[in-house]
Structures are given as structure tokens and as C-alpha cells.
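Yeah, one chain of the complex is gone here, protein chain that is, but the others are all in their spots.
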């Protein structure tokens, strides 16, 4: 029943011995970016593998504390015609004053800083004045017309597609730093761009919002303030040892402060080697349309579209 | 060979059972302030004993961070004729700017803050100007006359016993907060007073020095600056669970920056229930005289005077 | 009711049992975030004194989470067995601690503690843990037996089982299979081979279920598999004929938090029923798998108790076990360091929480495992994980989670490596679950001393590699 392959020869490499085993381990390693086939020294990890882990941990620790370059992100968005077409991006930040507060106080990361309530930044939008008290329930689609009075410079939100747009449901895209500014810097704008391509036929899109020291739920307050029917938050997922630039996309229907996570849908692991922008955008768009039909997002909304595409492992960053 | 006393009856108290054991445990407990005879629950401490420990730990943690009331200590010293007779106390502090720096950086606690070098506070004394560079070796007794030029107000250091004193070796007493301001507040002044009584016949005493955020070795720099032959530092020992006001006394002959701990002698546990002021002062005085004879303090100087007196346990604070 | 206690010469008072429980909890960031932590070490000491005096019976009268608005509370109270409670019914929390420690040191400790299971509520158990040191909790936990089974048996004395967690960021079947091969060759997977899917698309989940089932049956491995998707998806897939061994669900200690997870007690009952009817177990029929973790209620803003006050995360966690045991799970693990530093700030807090969770769960009769883990945004490292694993071995946890080289590349955190468990088993002289152990030995993976060999590939696993990995 078993084929004993003899004692492992080399100091380095996989746990198997002999020819057959060598090729087995080659195939195992090729099949996944996980740290498989590390080999053993006694029952422990080889020194080389341990030192790799320690280095990765050191680097990840440093990464968590890197600040988001908001200005660069804004400029990048403006350089992209699809996003520029939505109007000048809104720049907001949460109530967490620094990284240390952000890490210890997620509640603060979920709420807009009083100084940058969107109602004030962008007074014509939605329930404007009462932006921060968006807990009252609003019927979907009811806010479509509210934003016409916008006085904010460069706002194409209400006039871009004026005629056709007015009858479409509103949707806002938010790019939030989350726990990986690296993810947002690398994938925020191209992913938003892919989303706009997928969504613009069916939704009236609000200008892009860029949120600092933010959690997923900050989209609720932003969405309510903008008076949109749905919000999609693109956020930096917490960095792992091998992957530190993964983006998450969270859809919330009828956003308002107090929404639960079960009322959202999530598409995770957006990055080269994970989910592609195209597939992620298509999935989020399907979910967004599905939520409009169903009248809600969350656990009762299932994406039964195509399954997640598997990328070629060659696209993976080195583990 | 053994007398099995049956199963312990009560929920509380000692580990023994029956009459004989009860009286055994009474005697054991009466003999020591240590937490003996706590009993067992399975193999663990009874809840009551555990909660006592947790409370004591909480209180000790708070105590470490209590600041020293220097002004009160000064006033108390001035109210005591023996100490007032030495002149206005010198108030100094170490280079550790706060408690957190003090805890992490004992090196800073060993050096005088640049702003309060004694040479400046008290310019006539000793090697004044070069107070902070007191590393050059000085012969013992060589500084006896240096302090006569003192201009500091209220300094009786040089004129109190002028005639007789000038030929006596100089000695400075330092009260330092160390790790227990409670110890210093309670025992600093009475202990200094007891010391003066024991020492004044044989030494010419410098004014009392009160040092904040200080370690034992700060006495070296103070002593060198004052140009004395010996320094005695009375310092708050680190607080334990049961005892948080214990004072230590450290004698250093020919003090100068860079002295090692092996060049000092120590008398520890000065407090009610530990060593009495009287016995501690007598011991330190014997050591101080012995060091003058031997020409050095430290491991080669042994106190062969009376052994440490055992206090009646009735004087102990509740554990 | 109002409670009060003395410390450092001051008297502190606490408005309700919920408030008291919070103040008596050893320090952790989540309770500070929630606003229920003691304001000072002295206040905490006073709260512990007050808590030690509370009669256990009081927990049956005064709710921490209101029974009128919370179905978890109602379930717990309905499940309480006054007869089992008898032996400790007149004790205070402090006396209960003393009693637990005494009983645990007795040869009949395991039997006495097992009989107590339904007499205790999660709140009683959480309360007594707050009066215990790590050493106390290990002493009691290690005296408790909790044994469950499906195709393998988890929790027997002298064993330490593992969940092999072959997560893949794109749910790639070859990626999942590769990690399974890696883990199986290191003796991992006896509690479950369980994937967190990156997608919650039912088709993807179904494919993963098929893949895991194929691996298991192909290599004739006496274990169970699981795809950790939402319970509603699993119910649908059971109906669709997918090979479901265990039903997974994340649960928490309040109705509101479970609503946040999109789950109700009814759903769980339905799922248990559906899985039972598949009759896929061989040596036993425990079909549920739960995950929990201190902080999950707070993270869903669903941590409020009687009077609207915030409730400490450790009490809520124990309540999740109270919910879980209604469904006779095969396994439950706390994901102790997973959620992040806002709940457990550093290695010290993670370690204490892991030991508390294991203790509370075992005392309530739950087959506890622990995801010994940390995230990169916490003040923790691999040493803290070695440490917690060693403690858990002493505290006889049932199983731990393992991934390749500590690195879960999909969930973005570090758990134990397969290596860590090899080391822990050898140092402590433990074996895998017996059915799995027999399999390992049968396929030639064990040497004479019971150690997993370094250079053997059983034919069945080579065949699996040939089938499922690209050339």
C-alpha cells in the first residue's frame, strides 16, 4: 500500500526522497502559492523557511503602518477618463485620528470624521444635512432626484448622463485604505475603473470617494449622504505573510449607518494571482443588479454567475 | 513515622486537619509574615488567597507610579533639628525625565540632571566645576577642606562644627526615591535622623540631599560633587506584594562616577517589621567607620558587629 | 442588582451582573473598546472580589443578556438541568472555583465534571474563569474528557487532532489538493479537512466538496471534510446532493450577533437534521462544526446586555458554547487571535483568551479546538503561538488548525504549521485520532516510535497527486 522512497538526500527542499518524490514535490509546489513542501528538520521547519517567515513578518509589520497617499490616488483617478467622468473625487477620512487609534478602535474607522461629512462637502446630495443621522430607513430609488442641486465643483454626478441617468438607481464607489494601503495604491483605481465599465449601463454613478483610516462600514454613511441606492467599498484587506496587497469589494444595498455585515456581500482577494479586476467587477456588478431586483443585499443574495476564475499560477507574486 | 490527621474540615484556612494541625498552622502563621498555611484546593491556592494576591499586585502596580513629594520631604527634614543643623537640603533629580524613562533607563537614573549639578547649586563644594567629570581618582580625605568656600545660603556644612569638623572625614546622606516613594516618604527622614545621631561624632556631615527618579549610583556623582569621603544613599526598594515601603541603605567609600556595586555595602529592608532605624543606622555607621579604616567599602568590608535584630512580629504590617 | 467589592481600601460598586462581569475580566483591548473594562487594576481586583461572592444560583435569576429579547439566553435557560446543578447549587463563584480545583485533582474528577455539564450556564463558567489563573484553568481543563466522533474520534486522552486547512485564494482545486497532500504527509487532518472558500458561490462550494470527498475516499482516509460556507448554502447543497460530512457555521453569543452572521437557531436545527439524515458518519454521528471567537459580537455591534450595557467578550464567547452544545458538534474552535488587535491586543491577551476559551468550552462539554493564530496587525509572533500550543496541549484541547508553513495565504493570517503539531505531539507523547493513526501506520507513514516519517509517499497519495495536480 505504500512506497517507501528511502531517506531524503539533500539538506534543502521537500520532504520526499528519491526521483519520484522529487517530481511529486515539484508538482505540489507548482500547484499552489502556499508554503508547501518545505521539508523537515526533525519535526521542525528548516532554517531557511523559518528565516523567510521571519522576514515576511517583519515586512508585513512595517506595511501596516504605511500611510495612504491620498493625493496620488486622486490624481490617478482623475487621469482615468471613466473615473474623471464621474466628477472630482471626494476625499474623506474616518474618526480614527491615527493608525494606532484605527487599529484599536474600529468603531471610529466606521464613521466619517465630523469635519468631512459629505453633506457639507457635497451639499446637494441626498439627505444632506442629516447625513450623520442616516439611520432612518429610506425606500430604494427614492433619492434619485435629490442630488440635482449639487454645487460642488466638477460634479458630474447629476449632469453626466442627466436624461437617462435620472431614472437609474444610484451607486457610489468608495476606495478605502483599510489594513493595506499597498493594496489600495496598486489596485484601487484600476478596479474602480473596471467597475465603472460594468456598472455604468445600469446605475447612475456618484463621484468616486476616497476614504482614509476607514473600515468597510464607512460606506454606509457615505452612501446615505450621497443618497445612493447602493455602495461598493473597495478596501485593503489585512496583509498576510505572502500576500500584502489584496483588495476586498463589499456591496451594500440601501446603505445607512447601522447596516450589519450580513446585509452586505463580499468579493475578496482581488489582486494579480487572486481574482482579476474583470472577474471581480463582473461579480460585483451581478451582485449589485441582483440586489436591486431582490430589494436587499446580504446573505439572502447569492451570486450564481460564473464561478471564480482560476488565474495561471505564473501570475502569482513570489511567496 | 507520620501522624495522619484526617481530612481538613473547614473551607478556609490551613492545609492541616484536626486539633493538633490547627495549632501547628497557628504557630506556623504566627512565625512569619510570609503567606504560609494558605491551604489548598486541589493543588491550587484557595480563591481567597488568590484574590488577596491579585489585589496586592494591583495596589503595588499603582504604587510604582506615585511621584515623590519632594517639598514635603524637605519640609519634614527642616523640621527635624539634627537634619536642619546640616543646612538647607539640596534638591536634585536624575536625568530620567519621567517614570517610564526611569523604569527603562536605569543609566539615566544614575546620573545627575545637567540642570542640577551640585557644583552649580552649591559652588564652594569640592571639585565643584568638574562635578560631572568626577571619574578621576581622588585619595580619601583629600577633599576635607575644599568646602569651606561655600556661599550657599544656610549651609552649615562647613561652619557647624568648624573647628573639630575640619579634621573629620566628610560624609553625605542622600535620600533617593528609587522604586518606592512610599518607603522614602515614610522612613527617609527618621532614618536620616538616626544616621546623623550615629555618625556626627566621627564625620563631618554634608547637608542632606534629596534626589528624584534616582538609582543608588546617583550617590557617586553627588558625593564626588560634595567632595566627601563617603556617601550613604537611602533609597526606596522595589515594592513587593506584602511590603511596599522598604528602604535600603547603601554605603560607598570615596564616591565617584563609575563605582561598582561591589565597591558598596548594603543594609536592606529598613522599615517597621524589618530592620529598625536604630539598628540600621548603627550598622551603616559601623560600616562607614570600617570603610575609613580599610580605605574602601564593598565586598572586602564585612560587618561583624551585632547581628540583625529580629523585630517582634507584632510590629509587622498586615500581609 | 447592585454588587460591590473592596480593593486598596476603596469600595467599588457595580450596577448589574453584566457590569460586574465586565469589570472582573482580565484586561483586554476588546473590552476597553466596548467600554466595559475596569478603569484601573484596583477596580478589577474589587470586581473579582465581588464576583467571588455571587451565588451561582444568581445567574439563573439575573440575565446578562435579556431573555426577553435574546434567543440564545432562552436556549441556555431552557437547557439548564437543575439536577445536574445540585452539587454546586449553593456555592458562590469563589467556592465553585475551589470546588472545581479540588475535584480536578481527584481520580474521579472526569466523571464528576461530566455529570455537571448541563447544570452549568455559560455565564457561571465565564465568571469562574475570571477568578482563575492560566495554571488553574489548565488544571481543570486537563481533568475533563470531551469525546466526539464521525469517521474519526476526537478528544481521547493521549491524542491531539488537527484540522488541515487547505485554503486557496482562488478556490483552485489543484491548489487545495496540493496543500492536502502536504498536510496528510505530515500527519495532519484527523479532526477535519476543512476549506474556507474564497467565494461563496454555491457552484464553487459544491466543486470543493466534491474535491475533498474524492481525496478522502481516494486515499481511504478515516476523517471528515468540510467547506466552511454559510449554513444556508450548505443546506441547499445537501439538497442538491453534494457530499457534505459536516455542516459549518460561525456563531456568536447573542441573537443579534448571530443575525449579523445571517444565522438563526432554527437554521442550525434544520442543518443538523439534514446532515444527520445523510448517515455519512461511521464511528459516530456528530455532524456540526462551529467557529467562534472573542470579539465577534462586538464586531457586529451586537454585544449589549440588560440595561443596554456592553457585555465583555469572554462572557459572550462562553455563551456561544452554550448555543453550540445544543447541536452536539463534532468540533468547535475558537479563532482566538484571528479577528485582530482591537479585541486581543498582543500575544499575552491571545494566550490568556485561548486558555479561557478552551476551559469554558470543555467545562460546558463542548469538543474544543483552537485556531492558535495571530494577524500581522497584532503585537504577537510565532513564539506566542508555540507558547499557546504548548499550554493547550497541557490543557488537553481536542484539536488545532494547521496550514503550510504557518501562512494562510487566503485569510491573511498565521496559524500553526503542520510542523508545529509534529513537534508538540512528539514532545508530549501524543498521537493523532486513533482511526487516523491506524491509517497513517497502515500506509507506512509512521516509524516504530510512532513518529511521522520524513521520506515516504504512500501510493494513494502519489495517485492523488497524479490525478489532481498539473504535470
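When the chains are written out, they are named A, B and C in that same order, and each has its own residue count from 1.
Just so we're on the same page, a contact is a pair of C-beta atoms (placed from the backbone, for glycine too) under 8 Å apart; a residue touches a chain by one contact, two chains touch by 3 or more.
These figures come from a predicted structure and were not determined experimentally.
> What are the shown chains in contact with the chain that isn't displayed?
Listed by label, the shown chains it touches are A, B, C.
> Specify the residue from the set B:88, B:198, B:221 or B:237 that touches the hidden chain.
Per the contact definition at the top, the residue touching the missing chain is B:237.
> Which of these touches the unseen chain: C:111, C:283, C:428 or C:463?
C:428
> One chain is left out of this view; which of C:49, C:280, C:303 or C:352 touches it in the full complex?
Only one of C:49, C:280, C:303 or C:352 touches the chain omitted from view, namely C:352.
> With the full complex in mind, choose from A:29, A:57, A:187 or A:286 the residue touching the hidden chain.
In the complete complex, the chain left out is touched by residue A:57.
> In the full complex, which residues of chain B touch the absent chain?
Touch with the absent chain occurs at residues 1-8, 15-18, 20-21, 24, 27-38, 40, 42-45, 49, 53-54, 56-57, 60-61, 63-64, 103-107, 179, 237-243, 246, 258, 260-262, 266-269, 273-275, 298-300, 302-305, 307-311, 319.
> By the contact definition given up top, give the residues of chain C that touch the hidden chain.
26, 105, 107, 133-136, 138-139, 142, 346-348, 351-352, 382-387, 389-391, 393-394, 420, 423-424, 426-428, 449, 451
> Contacts of chain A with the missing chain: which residues?
Within chain A, the residues that touch the unshown chain are 11, 41-44, 46-48, 50-51, 54-55, 57-59, 61-62.
The working rule: only the chains that are shown with their structure count from here on.
> Taking each chain's centre as its mean C-alpha position, how far apart are chain B and chain C in Å?
52
> Please compute the C-alpha centroid of chain A, do the same for chain B, then give the distance between them in whole Å.
61
> Could you tell me the distance, in whole angstrom, between the mean C-alpha positions of chain A and chain C?
Each chain's C-alpha centroid was found; their separation is 29 Å.
> Among all residues of chain C, which ones touch two or more of the remaining chains?
none
> I need the residues of chain A touching at least two other chains; which ones are they?
none
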